[in-house]
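Here the complex is missing one protein chain, while the rest keep their positions.
Showing chain A:
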Amino acid sequence: MEAPQYVAARVQQALAEDGRTHELGIRVDIRGDQLFLRGQVSGAQQRLRLGEVAHETAPDLHVHNEIKVVEAHEPGEDEHLD
C-alpha cells in the first residue's frame, strides 16, 4: 500500500498542474480512506473542479471538499500611513 504522504503530494501536484485547476496552496490531508481539501479559491466552479481533479487522482479515496470561496466584501476602514 502506498504511503498516504505520497498520495497527498500527488494530488497537490495535480491540483497545481492540471489545466482545469492550476491552483496552488490547496492543503491536502489523508486520514485512512478519507481525503480532505482545504484552502480558498475565487469561484464556486473552481472549487468543484478541484474536487473532481482530486477524485480522479485518488479514485479510491472519499474526497471531502472543504475549500472555501473567497468573499470580496465591501472595503472597510482606510488605513492611514503617516
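Keep in mind that, in the parts below, a residue touches a chain if its C-beta (ideal position, glycine included) is under 8 Å from a C-beta of that chain, and two chains touch if they have at least 3 such contacts; residues count from 1.
FYI, contacts and distances are computed from a predicted model.
Missing from the rendering is one chain, named in UniProt as "Predicted phosphoesterase" (options: "Deoxyribose-phosphate aldolase", "Amidase", "Cytochrome C Planctomycete-type domain-containing protein" or "Predicted phosphoesterase").
Residue A:D82 is the one among A:E2, A:D60 or A:D82 that touches the chain not shown.
Residues 19, 22-23, 25, 39-46, 70-76, 78-82 of chain A touch the missing chain (whole complex, contact as defined above).
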